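Here's the structure, in structure tokens; my notes come after.
Note that one protein chain is taken out, while the other chains of the complex remain in position.
Order of writing sets the chain letters: A, B and C. Residues in each chain are counted from 1.
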Amino acid sequence: MPFLAGIDCGTSFTKAVVLFEENGQPRVLGKGRTRSGMKVDEAAGAALEEALSQAGIRRPQIDYVAATGFGRYGVSVRDIQVTEITTAARGAHFVLPQTSAILDIGGQCTRAIGVTDMGRVKVFKSNDKCAAGSGMFIQRAAKYLEVSLEDVGELSLRATHPQPISSVCAVLAETEIINHVSAGIAVQDILRGIHESLADRAGALLKRVEMKDQLTLIGGVARQAGIARALEDRLKVKVNIPPDCDFICALGAALLGLKRLASKQSTMETVASEYAN
Amino acid sequence: MTDKKEYRGSIHQRQKDLMLAWYDQLDQAANTSNLPTVSMMISGNCVELLEGFGAVPIYPEVNALQLAIRHQSLDPILAAEDLGYAADNCAYVKADIGCILKGITPTGGKLPTPTLILCNFVGCNTYLKWFEHLAKLQQAPLYVIDVPFMRADEPSPSDVEYVVKQLHETVKKLEQLTGRKFDYDRFRQAVECSSRTEELWSQIKHLARRSPSPFDAYFDAITLMGPLYVCRARPEGVEFFEAALAELQAKADGRKGVYEQEHFRLVMEGPPPYPYFRTFRDMFAKWQACAVASTYSTVGGLWEFGFRHDPSKPFESVAMHMIAHNVTNRNFLQRYEQIRRYVEEWNADGVIIHFVKSCRLFSAGQGDMRDYFTKQLGIPTLYIESDLEDPRYFAEAQTRNRIDAFFEALEHSKAAASVRSGAWGKK
Amino acid sequence: MRIAAGVDVGSTQTKAVIMSDNGGVKLLARALVDTGANVQRAAERAFDACCQEAGIHGGDVGFVVGTGYGRYKIAFGNTQMTEITCHAKGASFLCPGTRTVIDMGGQDSKAISVGANGEVLDFVMNDKCAAGTGRFLANSAEVMGISLDEVGPLSLKAKHPVKIATVCTVFVESDILSYLAQGKTGEDILGGVHIAIAKRTLSLARRLNIEPEITMTGGVARNIGMVRALEEVIGRKMLVSPDAQFIGAVGAALFALEKLDQSFEFGIWRGDHAVSGGH
Partner (left out) sequence: MRYKNRMAPLERTFDNCSAPYFLSVREWKQTHPGAKVVAYFPVYAPVELIHAAGMLPVGLSGAGDRLDIQHADARFGSFICSIVKTTLEMGLAGHLEPFDGFLFSTICDSARNLSFVMKRNFPRMYIDFLHLPHNPSSPAAAQFLAEEYRRLLSELEQLRGGKVSDEGLRQSITIYNRNRALIRELYRLRTRAPQQVPTSELYQLIRMGNFLPVEEHTAQLEAALAEFSSRNTKPRDSIRIVVEGSFCEQPPLTLIRLIEDAGCYIVDDDFVIGQSWFESDVPTVEDPLLALAQSYLDRSVYSSVRHDFRKPRWGGLVEKVRRNRADAVLFLIAKFCEPAYFDYVPYKQELERAGIPHLQLEFEEKSFTFDRLRTEIETFVESLVFD
């Protein structure tokens, strides 16, 4: 009955999940979340501690730690690191087994992931060239337009003449917003424009991963800003948001760790051990 | 209100009629298919050769720019990007491919699958990709006329010989594909027509040396370019340009300019931002700034410096046109020289360099061009960036800001000069 | 006595000044407000604050010139001019002897060659891929979770500044994050960022003939780290006015004063119909 930890070092937040396996059923015991800040390892430690205390166990009891996310190589206590794309697929598939396509709107870039019915990554497409689809971008826009992130969604629905943001580059897109403002265009119309073009960009990514009628949305900012709504009416798909969706990758990491621990003979071991050193 | 007086003579209407007639022919070809068509590039096109088969040219670039002017280019561009084309691929190509995928045409009529995709490579490596991909997409035969780039001031005999040989190979290829015999006389007459059209076109270009210029050699020249490429080699082309010359000549003699008062004379380098064509033109109209010459209007052929097709040696002169007398196959320094001559002989106040991200042939190195004109020649030069087809790269506020600042500065120096000389600078 | 105002509506902040010419030109009052989502209101707020400080009524102001990206939205403006022209004018007034102006704005960076009377001889602005120097700094601060005012001083503490290759504001964020993941110190990262921007700005200014005096204008001029970094790569001191961020507005006000002065004959006022030409 092993204890496992998954730590997801994201660009803005670091999340940890402590997992426990009971007769073949993984169960989440605790979760931890903290700002990533400037020191990856410290943040990872802090998040893990929080998860441990919630789970009511001590660090030595943890059998295996899997790190994922941007800072995965910076986690000193890790046994293995896996990318946040692989863990996202695994985690989403565990929480929402019907998941076939994932949209991850992260701080820095937006990703679409096609997932097999086993929870494996089939195909993925990142959009880091154009961060105009990223969470950071929406945050900035909201800040600039003097709107709180939570209200963005609501406000954008009141738009009467949406102003599309056409630029493919985040910098130019921000400029575009500023120009809209200088041109005296209403805030809600700008916000709606941002949502729509963001949904369109996501749509273009999702095309590449053969999305069907459903979509699993992860990534904190996006949810707050009410992107889900925009995606649904723009792309005409059912958008599912898993519970605690910002812990999906940490969870996926823990699950992969469990697998790694279980199947000593799997291909994973040889490859993974190559990574770990 | 923005103060512009574009001339709206009979030319615009005649131009529309000619272009529509052309699209009708293509539509016809698409339906009946006994009318051969050939896809070609505008730059250094050899439309004369097609006349020898009574074949109709298809110009993907013209389709693409028509679309952009009507603000319809983004959808096909996105369709092409869904295929995997990069954001940094030429948007002309993406728009064209997107249109074929989505069955969009400029007029709504049909466009035929070409009998032959004839890549007249003139310096633009993107043309090669474009036509290779078209051939793959449309399952149409491809032939590339490889035109040696102008690496010296004049083409070498072996350059000319090489192209002439390929022209003959093209003729053979077309005879196979069309089942028609090449009509040499008709070809020679076509070359004859071209030489006359070119003479008229050249005289029109030279009218812009008058002050005020009777037309804008950038924005208005584009209206005249369609007929120049489509029916240069036909009698109706000659008639069109006779009418155009007459009309503009009259305007010039009546000292009627594009604007009430022609305040600035400019040389324009680079293609226009078609998706914002009107907006862009207004930015200059606001300052009553008239283009008196442009490099873009010489992509199809550079005639104002004297070259003409020659019916006495038709193949050689077609070759010479493709190698040496269109701006795209001439080297970068030759373009510097062309612009320098415009500034001096067309008596311009400054140069506008419009960098378009799609076209590296035009744009790669334009920073050096700016360096040459400002630092070496001391000519006021403005450098602005956007794109010729992709609306996503046009930042209106930034562009207006730079153009306004440029004219504010130019205004000031002219005013200062006039205070010194008690008159308007050199004019 | 002639009283005129200049209002510079920038992407993040709006500045207004009131100047008088009574034999000698004087700067009577200055005001700065955040532009925010309502440009028109921002302009009014700045202008009113200025009048209040100067102890005059808006009606006493004979002429108002608007500049900056929001210039066409200044309802009470008599005319507009670009901030390029205004920065040149303002710089040569506040920093006599200015021949080159370097401005790092939120939206774009510019370098201007300035004539003896503060006229623009030539100017260059950043390429598309190097847009938004101000934002380059702001985003860096944001990614590192510190305030914009801290970045300059912090950058001066750098011992081994990191290398930043990109001029792209989007990609610099991932560079910074990589360095954080590698455990580099904030000082060294910011040091690298400042050097990168300084080099980029120098290569922009090189497109002109850089003549002394060189004056740095705009809000970024208050960032001591940036000023030092720039002076280091250029290899000479720069002039920085305590009113650096008002220079655009000052330039605009100076033109407004000239406009009031009937003896002024230059044809620059053809810019007038820009009022309607704008949008």
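Note that in this section contacts are C-beta pairs under 8 Å (C-beta built on N, C-alpha and C of every residue); 3 or more make two chains touch, one makes a residue touch a chain.
Being a predicted model, the structure only gives us computed values, none of them experimental.
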Contacts of the hidden chain among displayed chains: A, B, C
Identified contact with the non-displayed chain, of B:48, B:247, B:385 or B:404: B:385
Per the touch definition above, residue among A:3, A:20, A:70 or A:247 touching the missing chain: A:70
Contact residue for the chain not shown (choose from C:181, C:220 or C:249): C:181
Hidden partner interface residues of chain A, rising order: 70, 82-86, 109, 118, 120-124, 126, 128-129, 256, 266-268, 270-271, 274-275
Positions on chain C contacted by the hidden chain, ascending: 127-130, 163, 165-167, 174-175, 177-179, 181, 199, 202-204, 206-207
Footprint left on chain B by the chain that the document does not show: 83-86, 88-90, 93, 121, 123-126, 128-129, 132-133, 135-136, 142-146, 148-149, 151, 156, 158-159, 161-162, 165-166, 169, 331-333, 336, 355, 357, 359-361, 363-368, 371-372, 383, 385
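The rule is simple: only the chains that are shown with their structure count from here on.
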Chain contact graph, described as a line, ring, star, complete graph or other shape: complete
Remotest chain, chain A as reference, centres from CA atoms: B
B-C against A-B, pair bridged by the larger set of C-beta contacts: B-C
Chain centre separation in whole Å, for chain C relative to chain B (CA means): 39
Where chain B touches two or more other chains, by residue: 393, 395, 397-398
Where chain A touches two or more other chains at once, by residue number: 129-130, 172, 175, 179, 182-183
Chain B partner contacts - residues on chain C that touch it in the complex: 69, 81-85, 107-108, 119-125, 127-128, 207-209, 265-268, 270-271, 273-274, 276-278
Of all residues in chain B, those that touch chain C in their complex: 1-3, 263, 282, 286-287, 357, 367, 370-371, 374-375, 380, 383, 385, 393, 395, 397-398, 400-402, 404-406, 408-409, 411-416, 418-419
List of chain C residues in touch with chain A within their complex: 9, 11, 35-40, 69-70, 72-73, 106-107, 128, 131-132, 135, 142-145, 168-170, 173-174, 177, 180-183, 186, 279
